[in-house]
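As you look at this complex, bear in mind that one protein chain is not there, while each of the others sits in place.
Naming follows writing order (A and B), and every chain is counted from residue 1.
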Amino acid sequence: MTTEPKIWNTLERDYRERLEAARPYVMDGKVVEAGDTVKLLEAVVRPGDKVNIEGDNQKQADFLAQCLCEVDTDKVHDLHMVQSVLSIPAHLDIFDKGIAKKVDFSFSGPQAGRLAEYVRDGKIELGAIHTYLELYGRYFVDLTPRVALCVGVSADKNGNIYTGFNTEDTPVIAEAVKFRQGIVIVQVNEIVDEVPRVDIPGDWVDFVIQAPRPFYIEPLFTRDPALITDSQILRAMMVIKGIYGEYGIQRLNHGIGFDTAAIELLLPTYGEELGLKGKICSYFVTNPHPTLIPAIESGWVKSMHCFGGEAGMAEYVQARSDVFFIGPDGSMRSNRDFAQTAGHYALDLFIGGTLQIDKYGNSSTATASRIAGFGGAPNMGCDAKGRRHATPGWMKCGEEYGMHDELVGDLPRGKRLVVQLQETFREKMAPGFVDKLDAVALAENAGLDLPPVMIYSDDLTHVVTEEGIAYLHKCTSMADRMAAIRAVAGFTEVGMAEDPAETASLRERGIFKTPADLGIDVRRANRDLLAAKSVKDLVNWSGGLYNPPAKFRNW
Amino acid sequence: MALRELNFTFTPEDPRPFPLGWSHRGVVGSGDMEVMFEQADLGGQVQVKVCTPVVGFDEVWERVLDRCIKESQVSDVSIEINDNNATPVVVAMRMRQAIEEARKEAE
Partner (left out) sequence: MSDWKSLEAKSFYGASARERAIGIVDEGTFTELAGPQNRMSSPHLPVLGEAVEWDDGCVTGVGLIGKHPVFVISQEGRFIGGAVGEVHGAKMVGAFVLARQMYDRIKEEHPDELAERLPAVVISFETGGVRLHEANAGLLAHAEVMDQIQESKGKFPVISLIGSKVGCFGGMGFVAAATDVIVMSDLGRLGLTGPEVIEQEMGKDEFDSADRSLVYRTTGGKHKYIMRDANYLVEDTLGDFHDQLTAIMDAPYDEIVKCRRIGSEELVDEQLALAELSVEMAPKDARDVWAYFGNEDVDQIPEMTTAEFLAVAKRR
């Protein structure tokens, strides 16, 4: 019996065919004219392909996304989008037009409401909602894109790409796609003779296109100090004294938001006054937050690795090469994949705000009508079970862990600090503590297998509200944890169920501390404590190196 | 839907009469409030009138105010609040500031 010899390089043959189909549009080297982009996409994207449009919560391959919306649906349809974010209108327009039908993603931000609507109407088949690292992991397992639409600052005609300091997701996408014989297309702001630095080697790239306008970038991590409130300052004081100081936290990530911006702006004032400089906050894995400028300038920060860039911070970062990760060309390289890995394994603490915390301590940013996703917070907002190196803060938290003996016996083990900052009520009296997360209703409405929980209760170690700090990890049972959450939940429905005698006992055991217990004078919690009170102050701190985006310049 | 008026009376255990004839604080910005304290011969009690557009938080108001008064034991004062969606945190903070400043001023 004779059998056909098995073909082992179908992917490569398919790749060659696609390349051939694209030949008419290639000019010089790998350069394709912007005007031919739609035709190029029709030539290299096939129905049913897994396709990645690069973009994250910062930079966007917006020109390529727009062009994908304009392809002929007879030629290109039923795509399976596999990408970090759904955040610009074009990301959802391709579903509206029938070009794509399924999505696996991580974060949806501004498009969260529309996404939920499309899922409900059957316009989108939802694969799963991932964290960034999880999705990158799946690029190398069962979700490898066939075509990637990436974005960079400049390219040469051979396809060498310079990403500037917004390197972000490009390396991980290009590597996954190219080493499975996929197609990599990159939009750049300009084609140059020689790139300042090769971030993606030319032989990983098939086509480069000079987009008609620079790629879109969201200044997501910029917070105007003028908008920081007294209650945020109070929580920041508690965090610095009752957590950073208490545990000697040296390696950390600050999530996005005004609460963390307040902490950053209190380091050179309140932190300095407590004598904590050099003892806390030396190593950050965080985006280059403009509100960190005063702390950096005052000599607090030894090193900072970044997920991405931040609009207006390039020149400042470049001039502080002792602090940031700077290439031989003199500019920073960010890398979301490495920063997420560092965030998962190498940090002692993650801190961030959230929308809702339930009575058990699970938290979520989902609402019943918006599928917002996760981004990277869960990678940092959890105890990395594979961690095997000891640091003082991590060890102290492990020693205090109330369930340790039950689960580990008498061997020592550390524990990551996972801190949630919460306002008991937000604007319009929306409660920060709830009996049941809206994420549960969302899972029902949208038919998700799993309610999208950002941080699970068993990973959460500290909750900080204006009422005080709950040291949840010290609790020895779920009943204990729930009592501690009631103690910090203020006048929300959860908090009103508090039993004063129980709270008093938690205070005695050091599980709940009020600002007074921490020795904090509440009257000092006002804007006078901020090292910078406006965006202009940040510019002055930076010696004019910080160049804020127009929407933050009130001058 | 018209503005609502809530009225409460509190009786502090260890009454400390409000030290000034009157005192006013705050601006009715979004999420904020103004408060007026006026000395009144109330036999150790406190009367509070709240004017608010918010519906469904009457019990929360009562508990927040009760705590402010327990904390300060302020008495013999008529308190009026114009509220515009202030959260309990803001209410407690404005009340505390007003009472402390008044006591400081009276010294």
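Quick note on the criterion: a residue touches a chain if its C-beta (ideal position, glycine included) is under 8 Å from a C-beta of that chain, and two chains touch if they have at least 3 such contacts.
From a predicted model like this one, the values you see are computed outputs, not experimental measurements.
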Which one touches the absent chain: A:16, A:436 or A:551? A:551
Missing-chain contacts mapped onto chain A: 226, 533, 544, 550-555
Determine and list the chain B residues touching the chain excluded from the picture. 1-3, 22, 24, 27-30, 32, 34, 36, 38, 51-53, 82-85, 101
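Note that in this section only the chains that are shown with their structure count from here on.
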Parts of chain A lying in touch with chain B, wherever the complex brings them together: 230-231, 423-429, 466, 490-491, 496, 522-523
In the complex with chain A, residue positions of chain B that touch it: 30-31, 54, 57, 59-60, 63-64, 85, 87-90, 93, 96-97, 100
